[in-house]
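Shown here: the complex without one of its protein chains, the others still in place.
Up next is chain A:
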């Protein structure tokens, strides 16, 4: 389903380009940060740039492009958005937990120790 560049309306082209730029530059920034930050806990934050608005921008661009070229709403990119935005926090959360656990077991002093033992709160009894 190829389409000549001339047939593509200008407003759509600008929109697509804009979203693509936003998405790709955010992703690029995320990748750069991943390279530059030193500790694991800092690095954890960077990929979120790419997986939130980075992916979002590219997907919006894709939706606009294909909706215009096929002259019908093409929205199944939403599935990709859900998958990416929902799953990344999960993996990052698990990774952070694992790193924290490991540092504590190995006794590294880069992480704060566990909170002091506090007695169990009394169960709240509702009348």
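Just so it is clear, a residue touches a chain if its C-beta (ideal position, glycine included) is under 8 Å from a C-beta of that chain, and two chains touch if they have at least 3 such contacts; residues count from 1.
Note that contacts and distances are computed from a predicted model.
Hidden from the displayed complex is a chain whose UniProt protein name, among "histidine kinase", "Glutamyl-tRNA(Gln) amidotransferase subunit A", "Carbohydrate ABC transporter membrane protein 2 (CUT1 family)" or "Monovalent cation/H+ antiporter subunit A", is "Monovalent cation/H+ antiporter subunit A". Mapped onto chain A, the interface with the missing chain covers residues 76, 79, 82-83, 86-87, 89-90, 93-94, 97, 101, 105, 114, 117-121.
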